[in-house]
Each structure stands twice: as C-alpha cells, then as structure tokens.
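Here's the structure, in structure tokens; my notes come after.
Only a portion of the chains appears, each positioned as in the full assembly.
Lettered A and B in written order, each chain numbered from 1.
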Amino acid sequence: MECFSITVSDSPFEPERAHADFRAAALGAGAIVAFTGLVRPDENVSSLTLSHYEGFTQSQIKNISEQARARWELSGLCIIHRVGNMVVGEPIVFVASASAHRRDAFEAADFVMDYLKSEAPFWKSETRGDMAHWVEPSARDIDDKNRWRS
Amino acid sequence: MATILFFGKLSDVSGALTVDLPQDVRSGAALKKWLGGRDAALQAALEQAGVSMAVNQQMALGDVAISNDDEIAFMSALSGG
C-alpha cells in the first residue's frame, strides 16, 4: 500500500501519531525513516511565527515530494509542516519515508528536509525582546541543499 | 480586479491589495514598477535581494503576462521551514 501526503497546518501535531498512521498505511515497507524538527530553546527568542502562502506552499512541497519519489524507491512519504505561532519544544516539521530499502528511506527524508529548510515557501519571524524580525535560511541550510545537485 | 499578495518582510510594508490594473500594466515587471511608483517604501522592499513572484500560484519571471483576473504574489527571500 502506498501513502503519500502533505499537510500544512496551524494546528499542533503529534509526531508519534503521524508515525503510527504512516506505519499502518505503509504496511509492507521494511524501513521507515522519520525526521522531526522541534522549536529549539533560545533564551533571546520569545516567539516564533511561520507564515506560508496557502496553496502555493503546498504545491511547492508537492514538487519536492514528487522529485523524491522519482529519485528513490518509496512506498510512502508523509510531510507535515506547522505554520503560525509556535512555542519551544513544539514540532515544526515531520517527514517520514517508507521503502523496502533502508538507504532509499534515509536519503529521501534527508533530501526532503534539505529542500524544506532552504527552498520551501515559508517565512519565519522571531521576536527578540520587543522586536520581531524575519529570518533567512542559514548558509548551512543552503550548503546542505546543494549536496543534492547532480 | 487583480489580487496582489505580499509575503515575508514585504508583508510588513503592504497588506494584500485588490486593484484594477491600468491598461499598460500587463507584465510582472510593469506591475512591480507601478506598485513602486505608488509607494516608495514598497518600491525599496520589492528591490531587495531574494524577492520572487508567483502568478496564479506558479513561479514567474518579470516578463510574465498578467491581467485583472490574476492573483499575483510578491515574496521576500524564503526562510525555509
């Protein structure tokens, strides 16, 4: 059974719930890799808000998902991304890939995360003290993404 | 009427607009110039590095044709997720 899904939502989600649903749907896969990104504690940041462009953001993520499906042998790929206001420790992103082969599952999840972190249409705003400011992708995120150029 | 959306840093400068495009504003580049002419702060923001454009939710370049039926988005440099 195949299971490909993309969710962008301002509601909190439980990575373990998503993992259980994905594992049930991806029945028959030998390998599941799940990445969970969490809001890290930063004593200078009091608030984190992620904006997106409804519809466009989903379709750009769908492109990434389709690239991953073309590149690796996957029986499932689940992408969940939080938007809106988030607090420390909350899950921001969950990417799970299922495959018969361990390597395909690892590489696909890694690839999708690198694209999400550098090219997906999200705009992040952090409040430090009284000042909200927009955050751009780190040089590290851009380097990570460039690993996949062939 | 065309819908003009702004994302990221650009959304601090302008909210969404619903506008009747002048006859001579029929490309992405012409729209950018026209919007900048109405608002100096927006002009400066639109010229920042990393600003991209989408027309009807498709990535577009300056020569893209636009009309009053379109949704045009100007997006500041992406943050990533």
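In this section, a contact is a pair of C-beta atoms (placed from the backbone, for glycine too) under 8 Å apart; a residue touches a chain by one contact, two chains touch by 3 or more.
The model shown is predicted, which means the values in this text are computed figures rather than measured ones.
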- Item | Formula for the entire assembly, written in the chain labels shown | A x2, B x2
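Criterion: only the chains that are shown with their structure count from here on.
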- Message: Taking the mean of the CA coordinates per chain, how far is subunit A from subunit B in Å?
- Response: 27
- Task: Write out the stretch or stretches of subunit A touching subunit B in their complex.
- Result: 37, 50-51, 53, 55-56, 59, 81, 92-93, 116-124, 134-137, 141
- Given the complex, residues on subunit B that touch subunit A span 5, 7-9, 11, 50, 54, 57, 73, 75-81
